[in-house]
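See below for the structure under consideration.
Complex shown without one protein chain; remaining protein chains in place.
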Amino acid sequence: MSTKIPVSILGATGTVGQKFVRLLAEHPWFEIAAVAASEQSAGKRYGDIVRWRESTPLPERIAAMTVGRCEPTIPGRIAFSAIEAEIAGQVEQAFARAGVYVVTNTKTHRMDPDIPLLIPEVNHAHLGLLARQQRERGWSGGIVANPNCSTAGLVLGVAPLHRAFGIQRLFVATMQAVSGAGYPGVASLDALGNVIPFIGGEEEKMEQETAKILGSFAGDAIAEAAIATSAHTNRVPVIDGHLEVVSVGFGRRVTPDEAIAALEAFRAEGDVATLPSTPALAVEVDRRNDRPQSRLDIDRGAGMTVTVGRVRPCNLLDIRLVLLSHNTIRGAAGAAIQNAELLVARKYVK
Amino acid sequence: MSTKIPVSILGATGTVGQKFVRLLAEHPWFEIAAVAASEQSAGKRYGDIVRWRESTPLPERIAAMTVGRCEPTIPGRIAFSAIEAEIAGQVEQAFARAGVYVVTNTKTHRMDPDIPLLIPEVNHAHLGLLARQQRERGWSGGIVANPNCSTAGLVLGVAPLHRAFGIQRLFVATMQAVSGAGYPGVASLDALGNVIPFIGGEEEKMEQETAKILGSFAGDAIAEAAIATSAHTNRVPVIDGHLEVVSVGFGRRVTPDEAIAALEAFRAEGDVATLPSTPALAVEVDRRNDRPQSRLDIDRGAGMTVTVGRVRPCNLLDIRLVLLSHNTIRGAAGAAIQNAELLVARKYVK
Amino acid sequence: MSTKIPVSILGATGTVGQKFVRLLAEHPWFEIAAVAASEQSAGKRYGDIVRWRESTPLPERIAAMTVGRCEPTIPGRIAFSAIEAEIAGQVEQAFARAGVYVVTNTKTHRMDPDIPLLIPEVNHAHLGLLARQQRERGWSGGIVANPNCSTAGLVLGVAPLHRAFGIQRLFVATMQAVSGAGYPGVASLDALGNVIPFIGGEEEKMEQETAKILGSFAGDAIAEAAIATSAHTNRVPVIDGHLEVVSVGFGRRVTPDEAIAALEAFRAEGDVATLPSTPALAVEVDRRNDRPQSRLDIDRGAGMTVTVGRVRPCNLLDIRLVLLSHNTIRGAAGAAIQNAELLVARKYVK
Partner (left out) sequence: MSTKIPVSILGATGTVGQKFVRLLAEHPWFEIAAVAASEQSAGKRYGDIVRWRESTPLPERIAAMTVGRCEPTIPGRIAFSAIEAEIAGQVEQAFARAGVYVVTNTKTHRMDPDIPLLIPEVNHAHLGLLARQQRERGWSGGIVANPNCSTAGLVLGVAPLHRAFGIQRLFVATMQAVSGAGYPGVASLDALGNVIPFIGGEEEKMEQETAKILGSFAGDAIAEAAIATSAHTNRVPVIDGHLEVVSVGFGRRVTPDEAIAALEAFRAEGDVATLPSTPALAVEVDRRNDRPQSRLDIDRGAGMTVTVGRVRPCNLLDIRLVLLSHNTIRGAAGAAIQNAELLVARKYVK
């Protein structure tokens, strides 16, 4: 009999939901106990209704499961949420109220002052917000969010620089993969041989979430970091991988060598380092002059490593660099799973 | 009998050379009198050795021409140069010495202090450098250069803002088409489904050329504009069209409405306005929230219009915007042809 | 005052509808008098609701039109139909009953025995079916259909061979552009870097329509051609242009030289030759060994020419070849417009 922790997946038929299925199917700590989706899918066999888009086969055991409703009566001590933002508020709160820990990839709760917006290597201490969340909301469970896919790579990639030198200003221009828009998502007539210089709400998310994640947790609240961020977000014809070009300004002059040293010295701390999803290097510097590249470098650290390259001086701020992260792993399903692992490591879930 | 001005094309077999052939084949003022290429091509029929990549057919008259050597003995009062940078210095100077006006797309002479780096709508007055060039170098002809393809779109797109408000700082991230690298250029294994965050020498070109083009011509020299530019250049899987996201900082606060008004009021001046290659609008503002897009908007003004969109505030500088230009027309062959037209309009060539 | 024939466009907001708008905006014989679409669009300004995807600007006059209902009360003596197959039967018949000639790109009526399935250069005589149609159905107008986009290129490309030698067997494998699926159509996650070896119903359409179009019209009916066709249809990441590789078997041995001679001798006959949309060459042979190519050759004859290349022997049948046609012009909107022109040339519409 399995001693793994039973978990559920909310929104299990979508792109991120499928990624949860794939990543959790072989997880050492978790076992999928329920897959839930919209009313019209409930009661049907998961394998019959999912339009499976992963390149590895859908596991037989999961295919055979009956899809449940997104209600706390389904089994699972942790609920991985990939449901639509419109209904996420109500659904996720119902689970938390019922004692379940919800690790959500949905944007709805990310900026709530009592919800941790978590990248374990960067701000694991923010998990302390759960105490306030439970006290003020009267919940026995809780909600933990991971950042937007384009924020995740940016923040993790520059976190070592913030820790070492204090970032004050950030310029970022993204070249984001189509998988970030889900399925069917971006029409091929829009994507092929084209760049779309607009992703609704994306620039605002990057600007706001960055300040929260890099903020400090003091007692009961997050003091946001005083970083002015200007984001330009673009969609490019790439399957997976958000590549971002970044200029960073600090309170003092920082040389490329100092920046590289800080990036290379960065390590996950304490219990975060031993989580199953934490990669050996959360940030890896590639010194070749034309890297990272979306297609070649996204799978490092099983998709959990952010690759940084071309660290060089900037004519306007201090440092220019390029970073790449896997948008559906480090930027979505993998991030949520790592957050759930931290909940277990810190005994919120047993 | 034709009364058009006979012109030659140097480097006629390459990508830009072919674009010259296509654009000049129907030109109202110019007639192709010679096509020249490397030693090994000389003496052969152009149609036999060119690997024609334009989507319109190679004109029969040009196909039948015998390829000449890149020497001033070939006919033509203007020479359009698309030859390799390694040999451009010597070859182009030989033509200028022999009384030919060379309009070049090659980088070699762009930053020479006595060579006009010209975008007629922006800095036609710089053509005045020709007098110094001829006096100091003892030439009866001359050399006029057009900017690098990524610089051309940037500078034309922001020139109205510089004229109205004075630009001090520029941040630009480019998403450049593969045609900018010529043929065969970028390998498909590098381009497909990928972003390459590096183009050799491109960032330096953008930073240097911008200051020269937006500089002022006083007497005998260009006083470069005091603009600090930080460029991030990237290659994306797009055939034609360089899309650039830009943040602009001025000496005073400028609102998006003021910026849009300046962009929309921008018009070519005097004789520049009536050149055959000058489009009705050198800069066109598109107010839709997801435009310009590389594939849909590059052909405006027959490829000579720069489209600007998403003019909005910037959290770091003053204004953010997106601009798009056709890299092989406004950024290469079309630019050179417009420069040659200006030479005719101003009676350098008769 | 215009003396052009007023026409309407049914389904004017979709991909093919937009192509109708673009191609008809400058048509020498026709003038757009009405744009019609679904119930929910009716009453709104066309420019406000269309998501315009053509690379040329939406004409101001059309943008300002109020969208009408797909009912015969809208003006227009010809109705260009690009409406969904589900409702096309009822709608198109109502127009025909009311005296309007419907030229339809929809599949619904294509295989009806009294509906001409028309490619003017190939089977203009089939228009004679209109007499039967009007007599039996009691209509004062009528319905004329053009073939499916993948059939159009195939049939036109091999029609010269059928006329010269009599085709008995056809093997065809298609590589079809995503624009053939409309907008949003194929998801970019399906299209990018991928081939989808299935297009619903497409193989059956090619097999059936080919026999009808290449059939002979005798008195009141079409005697289908006795051609066995085997089609393999595939979607590839190309924007426009269906490329098809074909093997053809005849009743006797045919050499490549004979085949090329027949293809090159093919000309539109009589009044068909002078229709505005009929290209100089309906079929053009390209003798280069790697042509036609989707991206480079689709615009020949303003998208109405089928390019044929690589005519060579086949180990199983007689001749192998490659052909390319523009799927949204020769395969859709352009085809319907040419059909309408034939209706005018033959005095059905005055």
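Labels A, B and C are assigned to the chains in the order they are written; within every chain, residues are numbered from 1.
Throughout what follows, contacts are C-beta pairs under 8 Å (C-beta built on N, C-alpha and C of every residue); 3 or more make two chains touch, one makes a residue touch a chain.
Since this is a predicted model, take the numbers as computed values, not measurements.
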Visible chains that the absent chain touches, using the contact criterion stated earlier: A, B, C
Filtering B:I87, B:A164, B:I239 or B:I260 for touch with the omitted chain leaves B:I239
Kindly state which of the options C:S38, C:Q134 or C:N234 is in contact with the chain not pictured. C:N234
Quickly run down the residues of subunit B that touch the omitted chain. 15, 53, 178-179, 183-193, 237-239
Residues of subunit C (touch criterion as defined above) contacting the omitted chain: 169-171, 173, 175, 190, 192-198, 207, 228-230, 232, 234, 236-239, 243, 245, 247, 289-296, 309-310, 314-317, 320, 322
Considering the entire assembly, which residues of subunit A contact the chain that has been omitted? 53, 55-56, 192-193, 239, 295-297, 299
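We adopt the following convention: only the chains that are shown with their structure count from here on.
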Could you work out how far the Cα centre of subunit B sits from that of subunit C, in whole Å? 40
Whole-Å gap between the CA centroids of subunit A and subunit B: 42
Report the inter-chain centroid distance for subunit A and subunit C in whole angstrom, where each centroid is the mean of the CA atoms. 48
So which stretches of subunit A touch two or more other chains? 190, 192-193, 237-239
